[in-house]
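For this view, one protein chain was removed and the others were kept in their places.
Read from first to last, the chains carry the letters A and B; within each, the first residue is number 1.
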Amino acid sequence: MTQQEAPVRKITVACDVNGYPAEFLAAPHQSLLEALREAMGLTGTKEGCNDGNCGACTVALDGRIVDSCLVLAAEADGKRVDTIEGMAPPNGLHPLQQAFLEEAALQCGICTPGFLVAAKALLEREPEPDEHRIRLWLAGNLCRCTGYDKIVRAVQRASSEMSKPAPAGGA
Amino acid sequence: MHPFSYVAPRTLDEAVEILDRRGERARPFAGATDILVQLRAGRFELDALVDLKAVPETTALSLDGGGLRIGAAVPCCEIYEDAAVRAAFPGLIDAASLIGGIQIQSRASLGGNLCNASPSADGVCPLIVHSAVAKLRGPEGERDASVESFCTGPGANVLRRGELLVEIELPPPPERFGAAYQRFIPRNEMDIAVAGVASAVALDEDGAAIVSARLALAAVGPTPILAERASAFLMGKPPTTETFAEAGKIAASEASPIADMRGTKEHRLQLIETLTRRTLAVALARARTSR
Partner (left out) sequence: MTTTTDRPAQQFNVVGTRPIRHDGVDKVLGRAQYGADLKLPGLIHGAVLRSPHAHAVIKRVDAAKAAAAHGVFAVITGEDMPVSASELLDMGEEVTDLRWMSERIMARGKAVYKGHPVAAVAAVDQNAALEALKLIEVDYEPLPAVISLEDAMAPGAVVIHDDLVGDHLGEKARGTNVAEHTRIEFGDPDAAFEQAAHVLERTYTISRAHQGYIEPHSATAFWSPDGKLAVWTTTQAPFGVRSNLAQVLKLPVSAVKVTPMEIGGGFGGKIQLYLEPLAAVLSKKAARPVKMVMDRKSVFDATGPGPGGQVTVKMGVDANGAIVAATADIRYMAGAYPGSSISAASVGVFACYKVPNLRIDAYDVVINMSKTAAYRAPGTPQAAFASESLVSELCERIGMSPMDFHLLNAAEEGDRRPDGPIFPRVGNKACMEAIRDSAHFQSALQREGPDGKLRGRGMASGFWNGIGNRSSVTINVNDDGVVSLVEGNPDIGGTRATIAMQAAEILGLPAEDVHPAVVDTDAIGYNDLTAGSRTTYASGQAAIEAARLVVEEMKKRMALVWETDPENVEFENGVFRNKVAPDQRFAFKQAAGKLGQTGGPVAKTGSVNVRGSGGGSFAAHLVDVEVDPETGKTQVIRYTAAQDAGKAVHPSYVEGQFQGGAAQGVGWALNEEYYTDEDGVMLNSSFLDYRMPTALDLPMLDTIIVETPNANHPFGVRGIGETSIVPPAPAVANAIADAIGARLYQTPMNPARVMEALAAKRNGANGR
């Protein structure tokens, strides 16, 4: 008793992207990754495999990191999405971004946004992870250029920068 | 990818109604970590995906008189981040914390892992050794299925038209009980199990003999397998290295692996022996320190 289905129409998705309200149209089969890149122009989130095995499309969804290729755009309705574009404070860099530069933790840079978003989520939960914990947390993010050494060092560096007590008084 | 519509029902009745109406052209999902990959690869076509995460029964996680109820859509991370669950069900945590990477664990559910019915599913064997029950709901009402009988072949399960998995119920473990899961993968993360073993044992009051045991094997048959003969063999035996080694041999004899890109038949059989021994040792240690 299957009834004739109407053609699949785009749906409106309203969510919070990087702290700002966002509304866009998405086809129901479209991934959050596609919606971010195509509908919202946020191309910092990258596609490496489109099947959840490289982490290049990592974003935070309600504070948890996910592969945005494996999230439907429609699922983001009413949720908060944080992407690489929202990571830096105004007129500056996040300590992880700065550490990635200082440690030369990127070569081609295609995996970098995914690593940064993932590493940020780690340090927010666990400010001082050890090397094994960093490697385990980042195992869902593939990098083919660096051998991970400098990425791990950059996360360690950012961790120690961020754990320093804030400078007392104002300048 | 064939265009499909997205439906997010808010009640079980609504979900069942949609699934019943659409039949094979619709499927429920939770984390989408398997189904989107399968759809993109063209394994099958759907007209609708039914998101269960707005249905309260599927997203609840509760410890209940020593037992555990896991809503079908509860992601792995919520299971292993729950301190009480972690303390009470370490064997289940073994699996929940190694499925995919952190990103996948934010989304993937044990319910989805079970319904996907992959022989290599990491989440299923620990459920089997916990004697877990799948609570189903369909047009005809509710029914139960034991987890070991839930998967009927690669990608196939007992669900009927319009029926969905609501939650998984783990009964309170007996006293002096321990369980563990280990899988073997060539890398250290992000792989599908070449072979996996879950073990559970309960000891007598002196800790001198095994009073109940269940072993389950992953990736060595068309479904996750309850190793009945190896489990039976352990009953009444002293929990020694020799006993565990023998159990490993019996477990391997219950496996029927194939050779594929993930491993050879021979290697898988060796791994079942090794992982049986190793998981029994961990389960034993947990049994000895349990309440």
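Methods note: a residue touches a chain if its C-beta (ideal position, glycine included) is under 8 Å from a C-beta of that chain, and two chains touch if they have at least 3 such contacts.
On a predicted model such as this, the values are computed, not experimentally measured, just so you know.
S.K.: Checking the contacts here: which visible chains does the omitted one touch?
M.R.: For the complete complex, the undisplayed chain touches A, B.
S.K.: Since one chain isn't shown, list which residues of chain B touch it in the complete complex.
M.R.: Per the touch rule, chain B residues meeting the hidden chain are 1-3, 41, 101, 184, 186-192, 194, 260-264, 266-267, 270-271, 274.
S.K.: Spell out the interface residues on chain A facing the chain that's missing from view.
M.R.: Looking at chain A, the ones touching the missing chain are residues 27, 29-30, 34, 37-38, 41-51, 53-54, 56, 83-85, 87-88, 93, 97, 100-104, 106-113, 116, 131-132, 134-136, 138-152.
Simple rule for what comes next: only the chains that are shown with their structure count from here on.
S.K.: Suppose each chain is reduced to the average of its Cα coordinates; what separation in Å results between chain A and chain B?
M.R.: 29
S.K.: List the residues on chain B that touch chain A in their complex, please.
M.R.: That would be residues 1-6, 8, 21-23, 25, 31-33, 36-37, 39-41, 47, 49, 51, 53, 77, 100-104, 106-107, 188-190 of chain B.
S.K.: Mind pulling up the chain A residues that touch chain B in the complex?
M.R.: Chain A reaches chain B through residues 1-3, 5, 8, 11, 27-29, 31, 50-53, 55, 58, 61, 64-67, 69-72, 74-75, 118, 121, 136-137, 139-141.
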